[in-house]
Structures are given as C-alpha cells and as structure tokens.
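The complex appears here without one of its protein chains, the remainder shown in place.
What follows is chain A.
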Amino acid sequence: MTKDHRVSRRTFLSTAGSGALLAATIGIAPQFIRPGRAFAADALAPGMIGGPTGFEGAERYQYGPDTPEGRAIEALKELKGAGKAPDKIVLGLSDGSIGQLTQPFPAGAPSIKELFEKETGIALDIVPMPNGQEFTKTMQDISTNAGQFDIYAVEWNRLGDLAETGGIVKMDDFVAAHKPEWDDPERGYVNGAKGVSLLNQYRGSTYGVCLDGDFQTWNYRTDLFGDANEKKAFADKFGYELAPPRTFKQLDEISTFFFRPDQNMLGSTDLRTQGWGYTNWYQRFTSMASPNQFLFADDGTPLITSDAGVAATQEYIDSLKYKSPDAISWSWPEQYGNFGQGGAAMTCAFSNLPKFLDNAGNTGSVITGKVGSFLPPGREIDGGLVRRTVLWFNLSASISAQSKNPEAAYLLLQWLGSSRIYSWMTANPGGYFDPFQLSNFADPLVRQTYHDYHMDVVRESVARTVPSINFAGATAFHSALDENLVASLTGAKTAQQAMADTAASWKQTFDKIGSEKMLEAIKTNKAAWPTVVDPIG
C-alpha cells in the first residue's frame, strides 16, 4: 500500500507561520528574562566628588572638584539646578564604539552611561551610526536641518569641512569657561598644545573633542618570528636575521617569505578597500624624504607627482603580491578576522588589534599570546631611518549647531574626553575608542587590555605619526587620492597616471577653496608633522 504524503499550501503556510512565531519567541524571549545587573556599592576615595566605584583601582578614574571631569559634572549640576539642562543629550556614535559607553567594565563597575546619568540626572541617548557612515549621517543631519543629534562623532580630519558648513559649534567660549586641561603635560595629549591644535582645532578654534587614537600600528606573529626553522630558512635565503622589519625593503622580503597561500598564510595584510586603503599609501609616501615627504609644497603645489610619489605608489601596488587575492576589498573586519585565525605573519592595523585578538576571552582567536608589535617600517635616508605612520579615521566629537543645549553637550564631551574617564573608557574592550593621551599609555587597566608590549610601541608610533589632510576640502582631497589609488591597484591606471590625476583634482579643490585659506591650513598641518628620525641599525 502506498501513502500519498502531499503537503497542501494551506498546511505549509500554517506550519511555516507557527514555526516562525516559535523561532521568534525563542529568540526574543531571553532578552526580557535576563536578570538585571547588580550595581556596585558607592565608595569614592577621600576628596573625590565623582567617578566609578566597585572595582580595584577605581580611584584612578575618580575626580575631585578641581579636575576637568569634576568641573564638567558640577557645571552640569548647576545647569540642571537652574532648569537650563536638557532631560537628555543625544549622541550619534559609530555602532562599534557604543559598547565602551554602555557595557560595564571591569567586573563590578558601572557603565560610563550609567555613571553619567547617575551623577547628572541627564539621560544619555546614544544613536548608533553604521561604521564608516558617520560623516554621511552627520552631513545628512546638517543639510536637512533634521536636528536629531546634540553631538556628532566623525573622523577627526573632517573638522575643517564640518566647520565650513556651519553645522558644528565653535567651542572656544566653553573651553575658556570650563578649562578641560587637554594640554596637561602629565596626563594630556601627546605634544601638549600642539597635539590639542592638531586633534581638536580648525584655524585656531576648537570644534571637536578627540575621542580616539587611531594611529596605524604594526603587529607580527611572535610564534612565527621565533621559530628556529623559520629563522634559519629566512637567514639562508636573505642573509640577515628574521626580525620585525625596520624598512619597507625588509617588509617586502619578509612578507614574500611568509606568503604561503597553500598553508592559508599571507605575508602581511592591511586595509586596502576603497575608503580605507590610502592610509597605507601615506606611510610609504611620507617616509620618502627626511624628516618628511610632504603632500604639498609651501605654495600649495601637490608633491605627489614627484619621483617619490610615483615610487611609493608603485611599491603600494607591488605589495599586493603577498596579500589576499581579494585584498582590495579588505576593510578591518576581513583583516581582523584573518589575523585572528592565524592567516598572516604581519599586519598594519588600528592600535586596538591586540586588545581584541590577543585576548584570552576571545576563544575564536588562535593567536592569543602570539602577537608582538613593532614600529612602522621606514627608509634609510641621509644616515637616518625615517619611519612614519598615519593618524587616520580617529573619531572626534563635535556639537551640532542645531543643538538646543550646546553647553551641556560640551560638558559631556569635556567629562568623557578628559584623562580619567577616557582612560577608564578606552580600557573597556567593548568598542573601538583607543588610547591617545599620556595618561592612557601609563594606565594599568589600559596596559592590561592593550598589553604592555603594545602600549610602548603605540606611544612611540605616535611620535612618528603624520596627520592625514585635516583642513577644509579634506573629503575631496582624500576621495581623489582614494579613487586613483584604487584605479592603480586594479590596473586601470599606472602609478604615474594615478598621481597625475590626483594632483589635478587636488589643484581644482585647492582653487575652489581659495589660496589664502589653503596655504594657512597647509602650514598649520605641516607644523604637526613629526621630526623624529631613528638611527640606522
């Protein structure tokens, strides 16, 4: 006897609907039945008026009344008392960074958000922005007068463009009134006032508060570099000892040596996709002269069509040979995923890579305990070694001109971006905000999550960091460079054509913005370039 097992459409739909409902219920329900987290008991150190409590070392992040954090909180309380503070401050933030504000760290601590809300009574409303779309979303809010945010957080080098739109607030009066002490020689920005000018200011006025430290840093696999067989094979082939590269020539040789696609091993990796890749071109180009190969001459002429520009671009193209076949589509998720799976010998990444991948809690990573850091490779010029890296992306927070409470927004930023709270926040592995202040590099909790071996290299990399273009027109300048570099990587243009076309586009942007404004901006930008040249050998 045969039995016909046909399923009618009605039965199918009914079953599918029930199944979907059940799956959704199973998936959604646990969110609502999770037990609430216990708050740590309050116990501020003597003389402190605020800060986190409930974990060992919390006193390092607490503050007295005469600190930038203390003044910010007191001023907010005053505004609140006078009925001039808002019920909430809306902060637009890259979605990968939000965890550092919302996830308690370390165990027993409150979250940054909880602490701020508890101390001020003002709610912090964090709106996620898709990673990489921060500037687009911000410009959207400005151009449509949507007024959805009090604070935007965008790449630091867009400050000039944003300031020129009138969409963000000049903070000079607030800075004068509340004294953020960003240039504190013990705890503040690297290079003091010069660092503050670079990160927070445009044409002498403060428009942003730095919340990041995206100095591109280099990492390598200690297990591979320490392997006796690898060392011998390398020395036999190249005639010198296998060690983290000091020059780009060594980088290319070591990368070629480790490039073993049959073993899922790439030589070195980096960000190469459109919108991200030019950061690596910067490193090769700016180290072409001592102490620096600048992008522009003092009269504004682009210098990228020089022999140095063409050679750096050709090197950049040639380096594809020891990368993934789809390297030009790689952004940080591909890069981090590959390195965490042990897929490369070296990588140039954001400074947070060891925090995430050399992390015992990251059970998916196979390289925990096997990561080292090294200073950027460079070039031997005039008896010295010129090593340059670049500050790029690096989120910086600005106040929307549409905010009805700009002072309260500023005070939040002063509290968040000052050395005590920022050190506590940057140590949190829940997001991307990285160390950049002197106090961050020395902080035990930060050094614990970022690792001692890495923090010292990051601090030294900062001293060798060139700023990317950070003046009005930065978006247009970088777009032109980016598009032409991608064209050169895909073979659509030669290195020479790519640089010539970029220079032509730069000249148009330069003329559009105006010579006077541009020359002043280029001069200011150049003043922030490093002068450190290392000894050879």
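Keep in mind that, in the parts below, a contact is a pair of C-beta atoms (placed from the backbone, for glycine too) under 8 Å apart; a residue touches a chain by one contact, two chains touch by 3 or more; residues count from 1.
Note that in this section contacts and distances are computed from a predicted model.
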Missing subunit (named according to UniProt) among the choices "NADH-quinone oxidoreductase subunit E", "Ferrous iron transport protein B", "Nitrogenase protein alpha chain" or "Carbohydrate ABC transporter permease": "Carbohydrate ABC transporter permease"
Contact residue for the chain not shown (choose from A:Q133, A:T165 or A:S515): A:Q133
Residue among A:A72, A:I98 or A:L198 touching the omitted chain: A:I98
Residues belonging to chain A that touch the chain removed from view: 9, 12-13, 16, 20, 23-24, 26-28, 30-31, 95-96, 98-99, 102-103, 127-131, 133, 137, 140, 143-146, 148, 262-264, 332-338, 340-341, 343, 352-353, 355-357, 359, 361-365, 430, 432
